[in-house]
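A single protein chain has been omitted from the complex, and every remaining protein chain is retained in its original position.
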């Protein structure tokens, strides 16, 4: 379980990283925390010929609220930084992100793994991908032709596939609006594993009543998805149980021997209900 | 297998590492993981290799005071960081309180996972000295042990944390007086 040979390049700044990625082409891969990539390289499931180390780009390791109140998270912010939120950036509206971090692997993974790395890796059950889809995050991406912004709905294209071009670097993730009544929950046989199913909801609560909301699922499709059928129930004033049932009915999950599609659908029902209840309690 | 597998040369490069307060320079391939360089280039064999995919935690070391998996990091990525391994815990022949707690609570049997658990706990307690036993259990779940059933590992770390808090409280108390 030793990786295949590669050439290592260290980027000094974002522009340099983009230039390196453009020069080196398809055989190059950016590495940040490497918590997914290095494991895959050790199994030789990934074998880039060039690694562009962006770990030193401190400018991407920051988390702040902009003038509009949007939360801007630099791509190199670690899960652990979000979890510990040293500057209180997540207070008043983004606590859901902090709480969700507990579901990501374990402490020694969260200290190295980055928000941008997780998004760019695009695992179908990853917490960050689910949060991005739930909260309509925007992805700020820099390439040789400059910067562009991609909406979460357009960013995740399928299993480990994103709209990021090989010479583009994800630099920032923007969460445009607060989500005071949001929650993420999941189920796995062992805590810390990739979820079998993950669910996240973001409720619109006005005067203590639910007026609508967003429901997102991980582990039921090639990427995190929103569930309009379940959201319609919330908009229509339906119960959390009804919302959960609608999500379960709408989901068309894959299955294997230990986790068949029916069981996953039942988990969807359970987890959406739990997420709704937790979100409401916030 | 494709023909271009070996077109990337096995090209050594110079990597400077700060380990346990000492500066080291090694000339090695870029693909060497941090744990392999620590063990086989620097001969710090206290850090162990258990899975090479980040799950068992036997290779846990501190990088800039935080516990990380040394198998999920290339040594080149660790340049400029402060690395600490299990070899740094004892003060000469005097074991640290954490090491002693592991022994007193029989938190190790074969001892293969132990350095990883020690460094995990060392990093965690430094950041959260007030950790509850449940929080400790949560963090202990990051690593795998096949011998102990974990109970005594949790107890050892909890006892160490409790003793440190008590010592700290006494120190503060005596200062106030």
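Going by the order they are written in, the chains are A and B; count residues from 1 in each one.
Just so it is clear, a residue touches a chain if its C-beta (ideal position, glycine included) is under 8 Å from a C-beta of that chain, and two chains touch if they have at least 3 such contacts.
Here is the rule we go by: contacts and distances are computed from a predicted model.
Asks: Can you pick, from "Aspartyl/glutamyl-tRNA(Asn/Gln) amidotransferase subunit B", "Arsenical pump-driving ATPase", "Xanthine dehydrogenase family protein molybdopterin-binding subunit" or "Ferrous iron transport protein A", the UniProt name of the chain not shown?
Replies: "Xanthine dehydrogenase family protein molybdopterin-binding subunit"
Asks: May I ask which residue of B:15, B:62, B:108 or B:159 touches the chain that does not appear here?
Replies: Going through B:15, B:62, B:108 or B:159 one by one, B:108 is the residue touching the chain not shown.
Asks: Which candidate, B:86, B:125 or B:160, sits in contact with the chain we can't see?
Replies: B:86
Asks: If the missing chain were put back, which residues of chain A would it touch?
Replies: Chain A touches the missing chain through residues 1-5, 43-44, 187, 189-194, 248-249, 257-260, 262-263, 265-267, 269-270.
Asks: Which positions on chain B touch the chain that was left off?
Replies: 1, 5-6, 9-10, 29, 31-32, 36, 39-40, 43-53, 55-56, 58, 85-87, 89-90, 95, 99, 102-104, 106, 108-115, 118, 137-138, 140-154
Definition applied: only the chains that are shown with their structure count from here on.
Asks: Can you give the whole-Å distance between the Cα centres of chain A and chain B?
Replies: So the centre of chain A lies 28 Å away from the centre of chain B.
Asks: Mind listing the chain A positions that touch chain B in their complex?
Replies: 1-8, 10, 31, 34-35, 38-39, 41-43, 47, 49, 51, 53, 55-56, 80, 84, 105-109, 111-112, 191-192
Asks: Which chain B residues qualify as touching chain A in the complex?
Replies: Residues 5-11, 13, 29-31, 33, 36, 52-54, 57, 60, 63, 66-69, 71-74, 76-77, 80, 120, 123-124, 127, 139, 141-143 of chain B touch chain A in their complex.
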